[in-house]
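Missing here is one protein chain; the remaining ones are kept as they sit in the complex.
Lettered A and B in written order, each chain numbered from 1.
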Amino acid sequence: MNAQQIDQQTLLKDEKDPLTHTPVHLLSLENVGKHYGNIIALRDVTMAVDNGRVTCVLGDNGAGKSTLIKIIAGLHQHDEGTLHVMGDARKFSSPREALDAGIATVYQDLAVVPLMPIWRNFFLGSELTSGFGPFKSMDVQKMKDITKKELADMGIDLRDVEQPIGQLSGGERQCVAIARAVYFGAKVLILDEPTAALGVKQSGVVLRYILQARDRGLGVIFITHNPHHAFPVGDRFLLLKRGKSIGYYDKKDITLDELTAQMAGGAELAELAHELEQLGGHSDALEEVKAEVAGVADAAPESPSKKH
Amino acid sequence: MAKFSWRTAAVVAAVVPLVALSACSSQGGKPADSGGGAAAGQVASTDRIKIALITHAPPGDTFWDTVRKGAEEAAAKDNVELLYTSDAEAGRQAQLIQQAVDQKVDGIAVTLATPDALKDSLKKATEAGIPIVSLNAGESVSKQLGAFTHFGSNEKLAGEAVGERLAAENFKHPICVIQAQGHVGLEARCAGVKAKVPGTEILYVNGADMTSVESTATAKLQASKDADVIIGLGAPITLTLIKSVSTAGSSAKVASFDLNKELAQKIADGGVLFTVDQQPWLQGYGAIDAIWQNKRGGFTIGGGQSVLTGPAIIDKANATDVLKFAEQGIR
């Protein structure tokens, strides 16, 4: 394996991050683990997030990605290891606590309440109020104006912030959620598979917002199973498989091909090519898989490849 | 509204008893001594027997409360262990009879509101040699189902008694208020009234909701300007109708069936014309006592006929006499 794994120590010593003035990470995990009863959902995961950097968490379904973000977002608590935020060991008991620590999460499926208007969603949980005591009411006009402006700043032009957010496209909804997190001063932004259900163009739009958030100085955790989405925007890559870390790389130490190979596993792709060949007829698909297998073989010559 | 503070709760919890101690009402409330109960008298020297009283009473009905009090008093006097059960649903009432048979009771007093549903269970009781007395409802089928006598008032007769009285006082257009749509006994009462006063109209209300009783009756009185009397088929309903009459600004008088303390007071005060009482206490007392008599010496009261406990008309003339018994909850 020619990709060089990074660990916490090397990062701490060597990293020269223009945005990080202190030797501590914005957020870091050391050997974090979580089990539900006797089922181990996650073990021994180490990663770090810094300002103006994108840390990508890659893995297939069931790899433990959602458990990982739930721990960081405060929905679950880890059983092993430590979670540091700005150098302090923390264990969040509620999403509110995580939010207060500056960690905002944009979920793939539950980012928003579909029946509620955009502006209500934008400010949900952090509504602006005026007045005092029991007569505190929401500053509706201001909230609408801010929503409109913030979305426009992110390049989203919405006609009517009164419309239910459920009427927006998946990409637009993700963008509203990202804009919201940015507006509320999140330091760490967790994006849970934001591109999973989107088409090519929509995915591109979302990736651009990720970069925008990064450029504003946020630390971004980008969860995905698509290395093609992760590689262009990511600075570090954590690969998960069956609840375990199978690699943690700096961008300079890994190529897209290597990343893809690590993700897919060369052997499995070769097997797929073999099956397709036997079935016959799927020549296009076959060529594609073969090309991938070739790429995998080049990138990871030490991985056992099957003859066919 | 949506916030709950434990501190507020604690303050409320601490303050309420304090306020309670310092804010006594100068009148009303629970009497200091509620007077002698039923168990004060002498007890019969016969062996202790077990009698089941099984009714179709819906929960929380004052009428059945009085029936039960009568039965309890008879039981106390006759050295009887009274097993009181009730279920408004016919099938489950039949199961209660079955259970009483299984418990090998010495007698069963039962209401026959739904004779067909109870037929089989009662047959088993007869086969087991358990004497049966029926009460309240089911006069016509009582003997056929194995009861040796029946204590009750005929609903139709009671209705006719009301009708006759109204006709005599020259009322032309009564409104008969039924609080449970489709109830056989209540329908029979109104039918009895209608038999004597053809101008009678029936109004259905939801007896489970007094505000709805009031507003629906008000609406009816507003719609029927020529209504001259409105009849409630139960004491609490009648008390509510009095309010409807005043809300609607109607000149209609109020008449009633059944009785309780407040209604007796209203009759004495002249707010209600009269009521027809079927004397529920007597039904409960009579039924239990008849079974005891049967055990004591094989007596059968009524001579094969039912024993009528009503109709007894209570009007301004005798309301004050009845009132003191109503206050004890036996009228």
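Everything that follows uses one rule, which is that a contact is a pair of C-beta atoms (placed from the backbone, for glycine too) under 8 Å apart; a residue touches a chain by one contact, two chains touch by 3 or more.
Simple rule for what comes next: contacts and distances are computed from a predicted model.
S.K.: UniProt protein name for the omitted subunit, picking from "Xylose transport system permease protein XylH", "Thioredoxin family protein", "SusC/RagA family TonB-linked outer membrane protein" or "5'-nucleotidase"?
M.R.: "Xylose transport system permease protein XylH"
S.K.: Among A:Val24, A:Met86 or A:Met138, single out the residue that touches the unshown chain.
M.R.: Touching the chain that is not displayed is residue A:Met138.
S.K.: Kindly state which of the options B:Lys143, B:His183 or B:Lys243 is in contact with the chain not pictured.
M.R.: In the complete complex, the chain left out is touched by residue B:Lys243.
S.K.: Determine which one of B:Lys77, B:Lys220 or B:Arg331 touches the chain that has been left out.
M.R.: Checking each option in B:Lys77, B:Lys220 or B:Arg331, the one touching the absent chain turns out to be B:Lys220.
S.K.: Mind pulling the subunit A residues that touch the left-out chain?
M.R.: 73, 75, 95-96, 99, 105, 107, 110-116, 120, 123-127, 129, 136-138, 140, 157, 159-160, 162-164, 167
S.K.: Identify the residues of subunit B touching the omitted chain, counting contacts across the whole complex.
M.R.: On the subunit B side, contact with the omitted chain comes from 1-4, 12-13, 16, 19-20, 23-30, 34, 58-62, 64-65, 181, 203-204, 206-212, 214-216, 218-220, 222-224, 236, 239-240, 243, 247-249, 260-262, 329.
Operating definition for what follows: only the chains that are shown with their structure count from here on.
S.K.: When the centre of a chain is set as the mean of its C-alpha atoms, what distance in Å lies between subunit A and subunit B?
M.R.: Spacing between the chain centres: roughly 72 Å.
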